[in-house]
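Up next is subunit A:
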Amino acid sequence: MTSLSLVENGRGARAPSPAGHMPDAYLAVERVTKSYRGVDVLSNLDLAVGQGEFVSLLGPSGCGKTTLLRLIAGLIGIDGGQVLLGGRELTRLPAHRRNVGVVFQNYAPFPHLSVFDNVAFGLRAQRAASETIRPTVERFLSLVQLSHLVDRSAKALSGGQQQRVAVARALAVKPGLLLLDEPFSALDRKLRESMQIDLRMLLRELGITAIFVTHDQDEALVMSDRIAVMNAGRIEQFADPATIYRRPATPFVLDFVGSSTRFPGKVVDAKEGEVVVETARGRFRAPANFITGASVFVAVRPENIRLAPPGEDDSGLELTLVERIFLGPRSVLQLAFTDGERLSIDVPARLAEPLAIGGPVPLAWAVSDTLALPVQ
Partner candidate 1 sequence: MSKATLDPHTAAVARPGHRGFKIDPTAALALPAVLYLVAAYAIPLAILLFAAFRTPEGLSLANFAGFFADAYNWQVTYNTLWSAGMSTLACLVIGYPTAVALARSRGVVQMALLVSLILPLSVGVVVKAFAWTIMLRTNGILNQALLGIGLIDAPLRLLFTPTGLVIGAVNVFLPFMILPIYSVLRLVDARLPEAAATLGAGPVYRFFHVLLPLTLPGIIAGVAFVFSLTVSMYVVPNLLMGEQFMTLPRLVARSYLYFRNEALGSTIAVILLVIAVAVVMGSQYLIRLTRHET
Partner candidate 2 sequence: MPNETVPTFSPTRRSILKAASGLAVLGTGIAGFPSIVRAQTKEMIIGCAGGHVGWMNETVVPLFEKKYDCKIALEGTRSSVNLEKMRQNRDKPYLSVVMMDDPVLIQAVGEGVIEKLTPAGVPNLSSLKPGTVHMDGMWANYQQPWCGIGFNTDSAKAVASWADLWDKNLQGKVIIPSLQNTEGVWPLIFAAALATGKPLAEAQYDIDAAFAKLKQLKPNILNIYTQMPASFNLLEQGEASMLAGAFSEFAIPREKAGAPVALAAPKEGVGAMPSGIARVKGGPQDELALAFINEMLGPQFQEAMITKTFALPTSTKAPPSDIVPADIPVFAPDWGNVAKNRQAWIERFDREIAA
């Protein structure tokens, strides 16, 4: 994992998948460009997804993730580049010829139809043999656990139920690809979490390739085989969740996924696989490849910080405890540098108790947990 090549950042299409197989790009988005009123929303974007993969597009609103999704679905036109699915070129096909299913953020069940007719809609539109419709609908309704509501009006269902209908409706036509546009964002947290797991299992069982748009990092981490972190119309990093979290390729990914403490500095020494960075808070070692003199950030995830003096192969700091906030199982410590700048970390409450306000607090973390990222 530590060997992730920084040169390939933002060109995630060629990153290995966690399953270990190099996908023959079941879905290939190649050099796709889209602009609105002269402003590029997507520029020269590539994305390759393997068959059966569950890929999340993660990014803040306005990063172009929904645009990319609608473009793949054929709901908006493409300005340049191409989209292929299973070797078939989709670029010029209208949405209804693409066999790409979509589950929308606002569910969008057909309000004038019953649950049954909603799920049967695509089958009927595609002129499926009439005797196959009922069994298919019933099968997918039972997969989303809605069999008991088959005759209900779709409009009369709760949000979660409506979204299940939307999922069943999209799956019933056996799409070659399923696109999900923040499908759970309007649900409350508990329901969202259970539906995330249900959906993930269902798709895996059916072997459906899916692209899932979200701005919620937890959701992306929970569900995805791989995550493409998007920013300003580009993919910053495309990798499995663990890599995204532990080895963010850019400061944007570092900030967007999880929290961290970071210090800007310059590389003062570089050898094979490790650099030494000089910062205002001291010198830190980090596993990375940079040339001497490069401007970098040094960062560390808070969970990797221990309340102890640094040992061998550790980096460390000593700060003054300003405030201690008790939260039950954990406590938040407000620490200050000598110049007054604050830094807060949370630790198990038990470890925080012996510390005296105003007293020194030693911090340490492993060199292997230290991140060094290029300043952009």
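Criterion: contacts are C-beta pairs under 8 Å (C-beta built on N, C-alpha and C of every residue); 3 or more make two chains touch, one makes a residue touch a chain; residues count from 1.
Keep in mind how these were chosen: all candidates are chains of the complex that A comes from, given by their letters.
Computed from a predicted structure; not experimentally measured.
Student: Pick from 1 or 2: which one touches subunit A in this complex?
Tutor: Only one option touches subunit A, namely 1.
Student: Give every residue of subunit A touching candidate 1 within the complex, in rising order.
Tutor: 73-75, 94-102, 104, 106, 108, 110-113, 121-122, 124-126, 153, 155, 166, 169-170, 173, 175, 179
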